[in-house]
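Only one protein chain is missing; all other protein chains are in place.
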Amino acid sequence: MAYFQARTDLALEAREFVEDADKALHGVIVEEYETGDEEIHVTRVRITTKNGARLLGKPMGTYVTLEVPGLTEMGESSDVGEGHREVAEEISRQLSALLPEAEEAASVLVIGLGNRDVTADALGPAVVEHLCITRHMIREYGKNAFAREKMTMVSSMVPGVMAKTGMETAEIVAGIVKETSPDAVIVIDALAARSTKRLNRTIQISNTGIHPGSGVGNHRSAITEEVLGVPVIAMGVPTVVDAATIVGDALQRMHSELKETVFLKARDSMALTELNNMYVTAKDIDATIKRLSFTLAEALNITFGMQA
Amino acid sequence: MAYFQARTDLALEAREFVEDADKALHGVIVEEYETGDEEIHVTRVRITTKNGARLLGKPMGTYVTLEVPGLTEMGESSDVGEGHREVAEEISRQLSALLPEAEEAASVLVIGLGNRDVTADALGPAVVEHLCITRHMIREYGKNAFAREKMTMVSSMVPGVMAKTGMETAEIVAGIVKETSPDAVIVIDALAARSTKRLNRTIQISNTGIHPGSGVGNHRSAITEEVLGVPVIAMGVPTVVDAATIVGDALQRMHSELKETVFLKARDSMALTELNNMYVTAKDIDATIKRLSFTLAEALNITFGMQA
Amino acid sequence: MAYFQARTDLALEAREFVEDADKALHGVIVEEYETGDEEIHVTRVRITTKNGARLLGKPMGTYVTLEVPGLTEMGESSDVGEGHREVAEEISRQLSALLPEAEEAASVLVIGLGNRDVTADALGPAVVEHLCITRHMIREYGKNAFAREKMTMVSSMVPGVMAKTGMETAEIVAGIVKETSPDAVIVIDALAARSTKRLNRTIQISNTGIHPGSGVGNHRSAITEEVLGVPVIAMGVPTVVDAATIVGDALQRMHSELKETVFLKARDSMALTELNNMYVTAKDIDATIKRLSFTLAEALNITFGMQA
Partner (left out) sequence: MAYFQARTDLALEAREFVEDADKALHGVIVEEYETGDEEIHVTRVRITTKNGARLLGKPMGTYVTLEVPGLTEMGESSDVGEGHREVAEEISRQLSALLPEAEEAASVLVIGLGNRDVTADALGPAVVEHLCITRHMIREYGKNAFAREKMTMVSSMVPGVMAKTGMETAEIVAGIVKETSPDAVIVIDALAARSTKRLNRTIQISNTGIHPGSGVGNHRSAITEEVLGVPVIAMGVPTVVDAATIVGDALQRMHSELKETVFLKARDSMALTELNNMYVTAKDIDATIKRLSFTLAEALNITFGMQA
């Protein structure tokens, strides 16, 4: 049993955590395989029942995780890195599988969540920066004006965080979706992992959208198909670990032998609450965000027919 | 008569230009006065008839211009400048006169138009950066939680330019206005002047909103009360002169003695069209935008009751 | 006895830590007092002997710390904040006391250390952004051209981090000092504290310069009077806590009753090393850096005679 409520945006970690206590999880189907020269480890977690959702603390839906050990080392010798293309193609494949069929997804709105002024939270804005935006050109010239087989109408938005806009991100997105009627919405965000080992090398794609209380910052209210009326795909990479989580986990590992009450008393006296609104991140997070944003943007550009 | 269609966002300049030819302008009422120690020259141009609008090439409405000769020199010894406070207060007075009464303007959405990656076009985003945003706090804690006499609910947005979003700015603003229902919208933008003498020292405030075809970039479609259903105040400072305008004006001044046909032929042969999408701006535009954005943001903060 | 080597840039914290074990510290003289309406708590730690330096793990010299509980809340209603001026003046007083006499410090080079692309490490570059730079003007027009009683020749540099320049910061600074011969160097940097309670509300000023191995990033090699030949004042605010330190401290507090060997074994099995190159910082670090940089820059501008 967990005495400490660890926080993670990764369904993968939520499942591992629960599994420690109870191997048989009803309503949670897991599939795993390796792919490619870059040794991409793909895990597909499907939460199919309300019981599974409750157990994992995540909404029902599909969560695909790509673990790429080399992702943090890639690109040492250049901005973009050599294995980067292969990873982008695999992300594109997994993303396409979660998106509606091309005919029903002729137009997509990509939302870059997060705060561009906080490096670890700037993944969403950085990805949008590298996207090929086509909606205005297709509306002006028509699809036939471009020598491409397939071409999705792509628009994008960086809504900013509530402290700077005074509005919920969900309000902004809802207004824009109603006004511009995309067939699908893709939200890109920096995530929180439970373990530092997953930072900056794990990509999660899900068809469940974004739910309040998750994410690096406080900027996330529900951005889901239920609210917006169109499919919402969430794509992100964990760039931080919650500070209280990292301390709590360390304490717990040392206390596997101690009784719950002893532990809880000790923990409370330590005022983990002073770690609220604190997070742990890597010192070279600027280089990491730069590299990740190229890979994710290329994956999106491939998906939308804008990169051969 | 003008052979060359000079472009300006300033009603002040549009009027001067027409006046050369025809002193009596029906439907255009002009009022001028000096105020303050900083020698602020205020011009209020009211276009009251369709004829006036046609003559000036601007929609009917009120355009207040503050010319502050010292604005470009201010703040040499500090970020903010000494006369800056007085100018901010005068801007606030003029802005308040154009805004609906406080009771009807309990909430305001401020839009920072322009491209934050092009220095001369970044005035709007820079002003928004320095605003006190209160909507989310008032919604959470209520107005009474703050020890202030008067406090407007302020939200803000930097929509970005069409080349980066694929959407018209007007679509984005319309969606957000419908979703969040502010009582008024204020749009901040970098403007184009006709003369370099007006650059960076002239502030225009109007109650006509934003109309297609004006502004530094291509990012402006109509953002008006007619479209949004709430009053729209536009506030801006000219930071650029259209390159074709500056050359055309120079040619015209030299050719006052030549006949129209001779001039037109010469001008065409010179291919002013190669100057399309080119503008003239000052070399120290970064320092200018920084300084102006502080003054305009302070004016807004005073207006909204957030700065004593 | 400490089993875990906690890392802190604050002499204040280094002293507290040692004091736990041994109340009488030879070679360390401490003086404390409160000042001002903002309840600034000033601590002056003087390390006067090699023994004191060894005990505290800091070079001999004077370390002044200003603790300002309100610093994190200041400026809620505006960019700059109301108490901010008083704090800037106190910082200026403390800084002036450490600087050589005005006659001997007619010119000062301010170095903004850190990585401008990592928010928590961008304090130095942000402070330099707001400084009044006067060296080039005084060299061009002479001091008498300016209507100021006293005016220091101020130059500044943001050298960047080694990962981006390929050079030690100390190499860059040494080269520029030799070429431009300032009378003193002031280095501004984001610091690492041991406790999250000190983050963003503590200002340390010392006359010892910068020593390898300290600071947020890896960008610091020795920048001292010994190396440069002119006095070097270091000024900084802790914005991060080392991730291993925060976990190690939490473990230690729980284990005060356990024997050292038990603790060490447990700690090693926990691989704190995976926390290397990780740090803990606040979620709103962008707003914090913005606010702190205004206060520190104003303190410098006052000191150099550029702000009345």
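Every chain is named by a letter (A, B and C) in the order it is written, and numbering of its residues begins at 1.
Everything below uses one rule, namely that contacts are C-beta pairs under 8 Å (C-beta built on N, C-alpha and C of every residue); 3 or more make two chains touch, one makes a residue touch a chain.
Model, not experiment: these values are computed from the prediction.
> Can you say which of C:68, C:154, C:186 or C:223 touches the chain missing from this structure?
C:154
> Looking at C:151, C:176, C:193 or C:285, which residue reaches the missing chain?
For the chain that is not drawn, the touching residue is C:176.
> Of A:8, A:169, A:281 or A:301, which one is in contact with the hidden chain?
A:301
> Return the single residue from B:53, B:227 or B:251 that touches the missing chain.
Checking the options B:53, B:227 or B:251, the one contacting the hidden chain is B:251.
> List the residues of chain C that touch the chain left out of this view.
Residues of chain C in touch with the missing chain: 128, 133-137, 153-160, 162-168, 171-172, 174-180.
> Tell me which stretches of chain B touch the chain missing from the display.
115, 117-121, 163, 196-197, 216-218, 243, 246-247, 250-251, 253-254, 266, 270, 274-275, 277-287
Heads up, the rule we're going with is that only the chains that are shown with their structure count from here on.
> How big is the gap, in whole Å, between where the Cα atoms of chain A centre and where those of chain B centre?
39
> Between chain A and chain C, what is the gap in Å from one C-alpha centre to the other?
Computed from C-alpha means, the inter-chain centre distance equals 36 Å.
> For chain C, which residues are shared contacts with two or more other chains?
Residue numbers touching two or more other chains: none in chain C.
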